[in-house]
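I have a structure I would like to understand better, so I am pasting it below and will then ask my questions one at a time.
What you see is the complex with one protein chain gone and the rest in place.
Note that the chains take the letters A, B and C in the order they are written out, and that residue 1 is the start of every chain.
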Amino acid sequence: MLIVMQKDATQEQIDRVNEEIKNLGLTPVPIPGSQRIAIGIIGNTGAIDPALFFELDGVKEAIPVSKPYKLVSREVKPENTVIPFGDIKVGGSELTVIAGPCAVESLEQCLTIARAVKKAGAHFFRGGAFKPRTSPYSFQGLGEKGLEILIRVREETGLLIVTEAIDHDVLSLVEEAADIVQIGARNMQNFSLLKRAGKSPKPILLKRGMSATIEELLMAAEYIMAEGNHQIILCERGVRTFADHSRNTLDLSAIPAVKSLSHLPIIVDPSHAAGKRDQVIPLSRGAIAVGAHGLIVEVHHDPLHALSDGPQSLYPEQFEELMRSIRMLAGLPLAAHK
Amino acid sequence: MLIVMQKDATQEQIDRVNEEIKNLGLTPVPIPGSQRIAIGIIGNTGAIDPALFFELDGVKEAIPVSKPYKLVSREVKPENTVIPFGDIKVGGSELTVIAGPCAVESLEQCLTIARAVKKAGAHFFRGGAFKPRTSPYSFQGLGEKGLEILIRVREETGLLIVTEAIDHDVLSLVEEAADIVQIGARNMQNFSLLKRAGKSPKPILLKRGMSATIEELLMAAEYIMAEGNHQIILCERGVRTFADHSRNTLDLSAIPAVKSLSHLPIIVDPSHAAGKRDQVIPLSRGAIAVGAHGLIVEVHHDPLHALSDGPQSLYPEQFEELMRSIRMLAGLPLAAHK
Amino acid sequence: MLIVMQKDATQEQIDRVNEEIKNLGLTPVPIPGSQRIAIGIIGNTGAIDPALFFELDGVKEAIPVSKPYKLVSREVKPENTVIPFGDIKVGGSELTVIAGPCAVESLEQCLTIARAVKKAGAHFFRGGAFKPRTSPYSFQGLGEKGLEILIRVREETGLLIVTEAIDHDVLSLVEEAADIVQIGARNMQNFSLLKRAGKSPKPILLKRGMSATIEELLMAAEYIMAEGNHQIILCERGVRTFADHSRNTLDLSAIPAVKSLSHLPIIVDPSHAAGKRDQVIPLSRGAIAVGAHGLIVEVHHDPLHALSDGPQSLYPEQFEELMRSIRMLAGLPLAAHK
Partner (left out) sequence: MLIVMQKDATQEQIDRVNEEIKNLGLTPVPIPGSQRIAIGIIGNTGAIDPALFFELDGVKEAIPVSKPYKLVSREVKPENTVIPFGDIKVGGSELTVIAGPCAVESLEQCLTIARAVKKAGAHFFRGGAFKPRTSPYSFQGLGEKGLEILIRVREETGLLIVTEAIDHDVLSLVEEAADIVQIGARNMQNFSLLKRAGKSPKPILLKRGMSATIEELLMAAEYIMAEGNHQIILCERGVRTFADHSRNTLDLSAIPAVKSLSHLPIIVDPSHAAGKRDQVIPLSRGAIAVGAHGLIVEVHHDPLHALSDGPQSLYPEQFEELMRSIRMLAGLPLAAHK
């Protein structure tokens, strides 16, 4: 059960609701929002009668929630969340495409790629300035200098910027510089970072962990929303299995599953799933056809010399082909874009 | 290396090639075919010079093969295998759709469903007469009576028939009755059954095992081809992972991976992957968009009372929607249909 | 619910029970046994009152069963199943050790290994005469000649013989020659073969499939028991996961889980799990310590030249070390041997 208070509810009214919940032997969980407060009820084993709360002053709604997540749930908010960036609306009727190199390597590299992906129709530029790498001896990113390059890319091309935050300090830097703050798969259950992201004014791109269930992904998003940031874009990027023909196994059934459970937009990263260039275009088509709201794709003009993830990066010409291909799909009346 | 002999090669010529292979310290593997014999070479650790064999009498070609499978490999046969059934060409430029109930329950049930899927555009009717069931106490299929029903369905509707063989005896019955003999996921490495299927005059639909790699799937097909049956349709049907929002995790990256390694057609079974009706249509669209040559889908007019797999069976109206949806995709110039 | 009939129950009495079950809207499943008939009841959603059946003539017991498997269940038979081979009792208080090469290669090879493992304390000799191999071009076993060699090994050494059956025809040969008939992991859900094994007079060693749940393993055993063969030894041999430091991931928690659910003995195959010689001894110790009733281990005197599975085969000296090591464990009052 989620008790949504009226905008102008007083502290007494809130206390009264909390008391009532405790009287039932249950636990109230305050869920502060930017506009109004909500109170989750946990600890119940069966259904609770919403009527118990309607008569209390200051209560706007009492919404039964059958899932462990509440704010991300479509039960609580039936209409799709759409996150606007000027004309671009992530989660809206048009597909969103984010493209760029795995890592920011230099201004020249970024501008070359950014101009190419912009021309082909991308909306956002991606590029890691702070890189989570399996080895401490691998290139760890250009850091703050990388963020400056990303800002220059936005100025020069008009593309909006997505880049990853790997801890609290980096998140503070990234939310200054970027338009969307990415939380990577390895940090999907870094709950401390999720709470910090929940206090950010910037939308969050939250990638599914390598062995996370859909419920765990939604619970991670709930951590962010419970802190007040309701602008979340989910991302399927493949899960770890025994299969060895792709780096991870892209789980496209997650798209309809998430869309039926949650109102949040969900996009697909075919590049990290495949780990190989030649699967990226087919998987991108598949992602759009199952109903994803967009893609995040790695593109590099010189993948042989890329400092990371070269083998899975598309050449700019291939990215153009990808865009042509998904535009045709997007023209169809697919459930994806409803 | 695969040495392909000329059609009229004599036994002496073949013996001479075998001898030459043994002289190199390697092992010849005769691969008898309906038209001509081929000789695989195994045991080599590096490349073998094809020129060693060109000068021998009776040798048509010497094809280097870098994979453990030979006959299924695109290296050996670059052009797609197309399996014709009159006007229907599996693996050709048009999608193939196989639809029907999980199990044959009665003539009336089958005819009701067959007429509905035929009207919607299906090419083949599926229905199990011999069912591999996890429990010995579950409905095991109508057996031979079920095959008779399938024959009646073909007579009444013109739909071709796909049904599963679960052992040697059943395969002998099924190859009499059906147009395509299915080998199920649980039997993908029942090598004895694969060898028997390799001697069948009927095309084989070979489903990927629940935890089979792509290489193992292709090796299973190689078992069938090595016995002389070159008409094989592969099928991706989901693999077993930790994910619990679908019954199995549909691995759509297997489609481009298989298509680059093998010339055999590959279709997708979204019903067994999903285990839930509401994921079937999106996954079908995804399958076609990544390039599958067709679909095998469960449809039931009364899934609540189906004797097996009710929850994943589409209603006939949903199957019509599926067909409309994939026809639009099929109209696009997707790599899938090249 | 399982209705166990008295030994001398008449057909009328049985029919009467079946009728009573149908009157309740449920389905009777006759489960013929060597001594007496039992009748499983399926189709119930809640508990059934056993008292309904006590008053019927010929009924010995009415046992509530909460699991989908019945005959293998500890609910139905609380005491451990012990399978006697003269002095050797599989599932009894002493550990059982099966050892030998992956494949029977020659009489000399088998006798060399058999004498070594006998000396070290093994009870059974293993060796495949019919080999299920991933590739059709790999060594497929010596076939009937291999069985003759195994019979000679028994004559010469007194070791009992375990060897694999891969289809109906081979099972008929193997049950003549061997003391235990093995059903391999790839055939765990070859239900047709399981039914045939259920009619064999010989005990069956049933290996867990590569991605089988414990419930599926027990259901596979139920197939065998439902046909009348109650002498089954289960075997954990590793499951397929993403982990790459061993060939499969040995799931030792399956041992206590199976032992609490079923009365059947369970042993462990550390060799196929590890795929590497140096993990075999530690995993064998682990297997005994968690409570397995025994081991099946690959041993070869010349693994570098073994025709299959050389890298995971122990040298005879290592097998001696293994035996010393587990004998010390077996001396401890571990739950395993209770």
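In this section, a contact is a pair of C-beta atoms (placed from the backbone, for glycine too) under 8 Å apart; a residue touches a chain by one contact, two chains touch by 3 or more.
Computed from a predicted structure; not experimentally measured.
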item: Which displayed chains the unshown chain touches; value: A, B, C
item: Candidates C:19, C:278 or C:317 - the one touching the absent chain; value: C:278
item: Contact with the hidden chain (one of C:232, C:287 or C:323); value: C:287
item: Touch residues of subunit B, complete complex, unshown partner; value: 240-242
item: Absent chain, residues of subunit C that touch it; value: 211, 213-215, 239, 241-246, 249-257, 260, 273-274, 278-279, 281-283, 285-291, 325, 328-329, 332-336
item: Subunit A, residues in touch with the chain not shown (by the definition above); value: 29, 40, 42, 68-70, 132-137, 166-168, 170, 186-187, 189-193, 195, 210-211, 216, 219, 222-223, 226, 240
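One rule holds in what follows: only the chains that are shown with their structure count from here on.
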item: Innermost chain, where centres are averages of C-alpha coordinates; value: B
item: Same or different contact residues where subunit B meets its copy subunit A, judged by the half mark; value: same
item: Rounded Å distance, subunit B centre to subunit C centre (Cα mean); value: 32
item: Approximate Å spacing (C-alpha centroids) for the pair subunit A, subunit B; value: 38
item: Where subunit A touches two or more other chains at once, by residue number; value: 241-242
